[in-house]
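All protein chains but one are shown at their positions in the complex.
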Amino acid sequence: MGWIIPHGVSTFTPEIDRLYYIILVITGIAFVLVEIGLIYFSFKYRAQPGRKAHYIHGNVTAEVIWTAVTAVTVVIIGIMSVPVWNKVKGRNSVPAGALAYNVTAKQFEWNVGYPGPDGQLNTADDFKVRNQLHVPVNRDVVLEATAEDVIHSFFVPAFRLKQDVVPGMRMRIWFRATEPGPYEIACAELCGLGHYKMRAFVTVHTQEEYDQWLAERAAQAQSEAQPSAVASR
Amino acid sequence: MATTAAVVDHATHAHADDRSFIRKYIFSTDHKIIGIQFGLMSLVFLALGGTLAMMIRWQLGFPGKPMPLGSLLPETMAAGGIMLPEFYVALVTMHGTIMVFFAIMPLLMGLFGNFLIPLKIGAPDMAFPRINMASFWIAVSAGVLMMAGFFVEGGHAGAGWTGYAPLSARPDLSGVSLGQELWCLSLIILGLASILGATNYITTVINMRAPGMTWFRLPLSIWALFIASILVLLAIPILSGAAIMLLFDQTIGTNFFNPATGGQPLLWQHLFWYFGHPEVYILILPAMGFVSDVLACGSRKPVFGYHSMIYAIISIGFLGWIVWGHHMFQSGMNPTLGMTFTISTLLIAVPSAIKVFNWMGTMWRGSIHFTTPVLHAVGFVAMFTIGGLSGVFMSSTPVDIYIHDTYFIVAHLHYVLFGGSLFGLFAAITFWYPKMFGRMMNEFWGKVHFWLTMVFYNAVFWPMHDIGVHGHMRRIYDPSQYDFLKPLAPVNTFISISAFLLFATQGIFALNFIISWFKGEKAGRNPWKDTGLEWSTPSPAPHGNFEKTPTVYNAPYEFSVPGMAEDYLPQDQKADQSRAPAGAGH
Partner (left out) sequence: MANATMMGPPAETQPATGVYNGKVGMWIFLGSEVMFFTALIGSYIILRFAHPEQWATPGQALNIPVTAVNTFLLICSSVTMVKAFAAIQDGDQKGLRMWLVATVLIGATFVSVQVYEYVHLAHLGLLPSGYREGSDLANAAASGVAWKAGPALPAAVGLYGTTFYTMTGFHGFHVTMGVLCMAFVTWKAFNGKYTVADHRGVEVIGLYWHFVDLVWIILFTIVYLM
């Protein structure tokens, strides 16, 4: 609790958390200085009989110093943010060879499209699973995300990952999970009255587990598709 | 004695108006009356917006439990007293909309813009008194339309106060049709009122300053209102344009935000935030100005760095136009733009910091009288600082990936809007109340209200940082749906109970406000021994304001001038020539 970020399980976690804590320390110092200063001044300079306020209009040196210190501090924070941002969301940040999945958001569910046995996305043997994203651990993963109706936001707190998914646009969301386990996917953008229950899961498997799961699911999808050749999307 | 008689004569002359009751108090063109009308309207909306917040907090603190008095609500809002999700999104939307557009903004600009500008610059009234009156009644009609939305079929608007398209543009996806249309229409009409008001304020400040009231003798409250008016003038038409497009998308089938036909949902966000960020400065600059006035008077000291305060206000006014993208870091906007917006956003923290340091400098070596307004002003500085600092987290794009659209944002915006704007307003209302009504507000109850508000306010909003950092999304009807939010339930309950207490505390303010109106101790012309021109006229000020047009000789905050008997030198009082105070010649 407190201001501690909960445990995270993606490669973004250490960098984003580090930045967060750096800012926490910097703002924390500013916070303490200002609040202590205010309380101290409130006591020290409270009106007392026989004492008059000091007649002064300002002090250029002091003002230049605190302006400069603030400016430099915030610029440093800005500069530190650049590489992390570029890594997560930069134009060409998606690593080559990342495993690709289709994610389609609609009121109020996340549909994940998996490459079938051929390992290729957007081929005939693709299959879909509702609200379930399964990925292998320690592999780069990219989600080709679209929205069918309104704006949703793909949010996995444990990955420190959030990306709005806008109808009419294709978003490429990538990450690399570092610990196996089930994690929750939430929708972070108000998308209608069912927004609060637009919940899904990402399950991070070890590679063997993942291969097994994929094979099972692909077979299952195949057998389901066989009887009626007309795909119901 | 002859001169005194003449003055009295003038005064009665200013008083002797034979306007009917309706002309005087309903369709009045007197800026003070219009200001008070705006004030009363916004206070009613403030109470209403607060009530909506209580319902929101009930649902979050006690999800799925029947609301007290909930059975009074129709089945379309709460089934058997248990709030429905569609009502919850309408509540969240209307809480934000009402607070921003119908409570804080008209309190700052409508009430104090009107009340203070002519009085503080030494003008008899606004430049366009009739347009001023029209502005108020247009705002009232916008308010009525906005309220009507609660009673229409399909419920009220439910796309958030930011009205993101396509949810807001598509009744088939939101389930809301007329409510969302009324929302647009009301904002368009309110925009007209704001633009007329801003035109009026700007003209008045430019053209109607009393002799000697140079730009660098204007009190900071007036500077802040002036710059905020310019922001209103230039930002509101963008919102009007966007709201018109949205209304057309909803009603006549245009395609601005409709992705199916090539329209762009992100266009709405760009337009909204291009208006929206200047808007948040409209919501804070005037409060900053009031706090500067009150702190100087309370500390019996000139404002520290008066000139840099002005430059800070102006640069906030400029920078405010190039930071809107920080609301859209995660929206899918070009990521390279994200970098530029980070830098500009971090830069805007600089003038904000300058202001905080200057306020502290004003208190430094002062002789601070902790009256209720001064307490609220110091509280403002303390709380605004927290809001400004939390802004730094969000301006760092990588950190924002995680905390965007979580309760961290909710905490930030309440620290600047409640801790900032509203504390600033409490300072201003208690400070200028005697000039409005001729009576003092009760100091004891004022202080009780301040301290309780301070405690409960922090109990409500401080933990929101924490649950935000744990990933708690905003605008969520039922957090218990998520496993990772379950451990936060006790915090939510704590916040809700604190919120109820915070709300109840405001009853003290309301009672103090109303009772003092009739029973308060009579205030003289200048109960706070302040230097502003408004204090040289009777309380309440007569129609026409000044017995004779004042002439200004001094800088605005000449307190504790060495060698003077009194510790304040009113702006319109000539200093003893041999001991002219510094700054008087500016």
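Each chain carries a letter (A and B) given by its place in the written order, and its residues are counted from 1.
In this section, contacts are C-beta pairs under 8 Å (C-beta built on N, C-alpha and C of every residue); 3 or more make two chains touch, one makes a residue touch a chain.
Small disclaimer: the values here were computed from a predicted structure and weren't measured.
Colleague: List the shown chains that the missing chain touches in the full complex.
Modeller: When the full complex is considered, the omitted chain touches B.
Colleague: Can you work out which residue in B:Thr203, B:Ser315 or B:Ser480 touches the chain that's missing from view?
Modeller: B:Thr203
Colleague: Just name the one of B:Ile189, B:Met245 or B:Leu319 that touches the chain not displayed here.
Modeller: That would be B:Met245, which touches the missing chain.
Colleague: Could I get the residues of subunit B that touch the absent chain, sorted low to high?
Modeller: Residue positions of subunit B that touch the missing chain: 123-125, 127-128, 130-131, 195, 198-200, 202-203, 206-209, 233-238, 240-242, 244-245, 248, 252-256, 258, 261-264, 267, 270-271, 549.
Just so we're on the same page, only the chains that are shown with their structure count from here on.
Colleague: Given the complex with subunit B, which residues does subunit A contribute to the contact?
Modeller: Subunit A reaches subunit B through residues 1-6, 12, 15-16, 19-20, 23-24, 26-27, 30-31, 34-35, 37-38, 41-42, 45-48, 51-59, 62-63, 66-67, 70-71, 74-75, 77-78, 80-82, 84-86, 88-91, 93, 107, 149-151, 153, 155, 157-158, 160-169, 171, 184, 186-197, 199.
Colleague: Hey, which residues of subunit B end up touching subunit A in the complex?
Modeller: Touching subunit A from subunit B are residues 84-86, 88-89, 92, 158-160, 164, 166-167, 170, 173-175, 259-260, 263-266, 299-302, 304-308, 330-332, 334-336, 338-339, 342-343, 346-347, 349-350, 353-354, 356-358, 360-361, 363-370, 378, 381-382, 385-386, 389-390, 392-393, 395-399, 401-402, 404-406, 465-466, 469-471, 473, 475-479, 481-484, 559-562, 567, 581-583.
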